[in-house]
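So, chain A:
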Amino acid sequence: MQPLIIFGILAATYLMVVAKRTPALIRSFRYQSFCLFLATLFMAIKEGHPELYIVSGLLFVLKVSAIPYFLLRMIKKIQANEDLGLLVNTQLSLIWALGFTYLSWVFSAHLLGQVNQTQTIIMAVSFFIVLSGMFLMIFRMTALAQIIGVLVMENGLFLLASAVSGGMPFLVEIAIFFDVFVSVVIMGVFVYRINKLFTHIDVNKLSRLRG
Partner candidate 1 sequence: MPKIPAILIQLFIFLSLAPFFSGLVSKIKNNIRMRKGQSVFQPYFNLAKLFNKNEVISENASWIFRIAPFVVFSSSLTAALLIPLFFVSGPMNGFADFLALIFILGLGRFFLALAALDTGSSFGGMGSSREMFISGLAEPVLCLVVFSLGMEFGSTNIAAFNGLHAATVSSVIAAIALFLAAIAETSRIPVDNQETHLELTMVHEAMVLEYSGKRLAFMEMASYIKQMIWFSLIVQIIFPSALPDSLFLPEVGMWVLWYLAKMSVLVFIVAVVEISVAKMRLFRVADFLGFAFTLAIISSVCAILGV
Partner candidate 2 sequence: MQIFFILSIPVMLAALCLLLKKQRALSIINAVGYLLELLFSASLLIGVVLSRSVISYFGFIYMDALSAFFIFVISVVAFASALYSIGYIKNDVNKGIISERKARMYYLFFNLFCFSMFFVPAVNNLGMLWVGIEMTTLISAFLVGFYNKKESVEAAWKYIIICSVGIILALLGTILFSFAFSQAGLGKSLNWPDMAQAAGKMDKNLVKIAFIFILVGYGTKAGLAPMHTWLPDAHSQAVSPISALLSGVLLKTAIYAILRFGIITIQAVGFSYFGNLMIIFGLASLAISSGFVLVQKDLKRLLAYSSIEHIGVIAIGFGIGPVLGTVAALLHVFNHAVTKSLMFFGAGNIISAYNKHNMNAIKGVLKVLPFTGVMMLLGMFALTGFPPFSIFISEILILIAAFLKGSYLIAGLMLLFLAVIFAAFMYHFSKMLFGNLPRDMKPQREALSIKLAFIFLLFHICALGAVLPFIKKDLIWIAQRLLQV
């Protein structure tokens, strides 16, 4: 079952990297979170920790439903054009993504050695997710893309955490979830403000403060 989920996560991430329009991006983010949710759920079932159930539940509530919903609603609200504003076109992005995949594989292999195949793979995937989140933030113009980038990176970290050290301590996990949610809300508020003041959410054009 696990390889399937891993594959799903990978696919979702690739979808994000090549996505041209914001809703598509959000949707693929949803897939990714959903796969994560499945993964944690299986782990919960396997290990039978009540904590893990709660975590996966939170994952579903926040990352799969609430946040994407919130973001989609925001798009409707501000009627910004749905174009992501690519600084690097999709083909090139794809190549980058492939590069990232290789890079993260090499990196995690170097980190863990060949001791534990699956762990290495999962680590590689999570690093790849982090990298592609970074990529989204750097090469997509709109504010929303950056929010999603942050979320994607966070997803990657979640995966990494659950993979390498069997998740964070429960309390921390909860706190982080809470934190992420708050940060998304706050970023959303600022997106509204930006839209109000600049009449666009193209953060690439925000360059009044320089030097």
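For anyone wondering why these and not others, all candidates are chains of the complex that A comes from, given by their letters.
The rule is simple: contacts are C-beta pairs under 8 Å (C-beta built on N, C-alpha and C of every residue); 3 or more make two chains touch, one makes a residue touch a chain; residues count from 1.
It should be emphasised that the depicted structure is a prediction, and the values quoted were computed from it without experimental measurement.
Quickly now, which of 1 or 2 touches chain A in the complex? Give its number.
The answer is candidate 2.
Please name which positions on chain A make contact with candidate 2 in the complex.
111, 130, 134, 137, 143, 146, 149-150, 153-154, 157, 160-161, 164-166, 168-169, 171-172, 175-176, 179, 182-183, 186-187, 190, 193-194, 197-198, 203, 206, 208-209, 211
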